[in-house]
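What you see is the complex with one protein chain gone and the rest in place.
Chains: A, B and C, in written order; residue numbering restarts at 1 for each.
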Amino acid sequence: MMKISIEYRVPYADTDQMGVVYYGNYLTLFERARNELMRSCGYTYRECEAEGWMLPVIHAEVDYRSPARYDDLLEITAYVRLQKGVRLEIACEVRRKGEDALLASGFTRHCFVSTADFRPTPPPARLLAALG
Amino acid sequence: MMKISIEYRVPYADTDQMGVVYYGNYLTLFERARNELMRSCGYTYRECEAEGWMLPVIHAEVDYRSPARYDDLLEITAYVRLQKGVRLEIACEVRRKGEDALLASGFTRHCFVSTADFRPTPPPARLLAALG
Amino acid sequence: MMKISIEYRVPYADTDQMGVVYYGNYLTLFERARNELMRSCGYTYRECEAEGWMLPVIHAEVDYRSPARYDDLLEITAYVRLQKGVRLEIACEVRRKGEDALLASGFTRHCFVSTADFRPTPPPARLLAALG
Partner (left out) sequence: MMKISIEYRVPYADTDQMGVVYYGNYLTLFERARNELMRSCGYTYRECEAEGWMLPVIHAEVDYRSPARYDDLLEITAYVRLQKGVRLEIACEVRRKGEDALLASGFTRHCFVSTADFRPTPPPARLLAALG
């Protein structure tokens, strides 16, 4: 199974007045990891769009366990947890680099659609091959 | 059951290059509606914090059905779908004002904690009374 | 001179761990006021784009005087401070509603460009007429 991790340094911009990363910003962290997951397949999301596919999010979930804070160096891991027909689900986990404890985890569910008419369409063969 | 709606005009800032509201920004829309839900109870979240309670999000889910776009006037509805012990769940629905179709819906799960030690603590009686 | 004000309630999302609105978020507040300034001219920015003009920002400045905080009800005022050829400058001021003291002020400089080729192009006559 394809699985990648990225590092991310938390800026002030991501925090809120509780002194922790704002809950909505984890979905951007998930996106950053998804982008690199696709790049590691040798097929970036930018290429995917250029060739006629989009992957809008149709569902997202996050479990918040322990807060990430300003200047934390995070490690965000992403992997494909399901690929079936036009559906794709990518799971993400957020930790402080070098620590085992999960700060947050969750997943996004996507649907392959055509950029031409926004209708569900089978995923690009190149990507499927890369995802294994 | 307490239920409120707010209006919100979508700025360019909320959109992404797909020409729609970025998926992570719905969690900020949910927060805007939650804030007004509490205000309508006569007990704002600002007062809640000042009196010693915080309500961190421990889980969030969003279903994305149809995209909101730049300059749309949205109506965001929030209501309490569960309150039991230290748990609180608030559901949110996003529509274009004057239209029935759901653009997105979801909920957030919160835990009442003390601002002093971040430990779970029974919710303020004033808020419980207001939530009915 | 055309001048409008909007109200805006600060969500947690806009704050940072200093307990104040993050400095970058003022540029989104400015945009919200600009959008309503154009709407009040009877010519929304959405229409502007649909008819072939875009107004990218080429320069922005903000003076931060006193911090806005969570749950503040802000009043954001916008007005055209310069319109000459393809240039447009819109000034913005942020205050707490009902208070005189400026929290922040600044301006954005825009250039009318064609959506077809992104080249500078004279502004739509309808908008010029409305701006007076």
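Just so we're on the same page, a residue touches a chain if its C-beta (ideal position, glycine included) is under 8 Å from a C-beta of that chain, and two chains touch if they have at least 3 such contacts.
Fair warning: this is a prediction, and the values are worked out from it, not measured in the lab.
Novice: With respect to the chain omitted from the figure, which of A:Ser5, A:Thr28 or A:Thr77 is a touching residue?
Specialist: Residue touching the absent chain, from the options given: A:Thr28.
Novice: Touching the left-out chain: which of C:Glu7, C:Glu61 or C:Glu99?
Specialist: Touches the omitted chain: C:Glu61.
Novice: Would you write out the residues of chain C that touch the absent chain, in ascending order?
Specialist: The missing chain touches chain C at positions 18, 20, 23-28, 31, 54, 56-65, 67, 108.
Novice: Kindly note down the residues of chain B that lie in touch with the hidden chain.
Specialist: Where chain B meets the chain not shown: residues 12-13, 15-20, 22, 24, 69-70.
Novice: Touching the missing chain, which residues of chain A?
Specialist: Residues of chain A in contact with the hidden chain: 9, 11-13, 27-28, 31-32, 35-36, 44-46, 70-71.
Just so we're on the same page, only the chains that are shown with their structure count from here on.
Novice: At the interface of chain A with chain B, does the proportion of residue numbers present on both copies reach over half, so same, or stay under half, so different?
Specialist: The interface of chain A with chain B is built from mostly shared positions.
Novice: Can you compute the centre-to-centre distance for chain B and chain C, using the mean CA position of each chain? Integer Å is fine.
Specialist: 27
Novice: Can you give the whole-Å distance between the Cα centres of chain A and chain C?
Specialist: Whole-Å distance between the two chain centres: 32.
Novice: Do you know which chain A residues sit against two or more other chains?
Specialist: Each of 18, 20, 24 in chain A touches at least two other chains.
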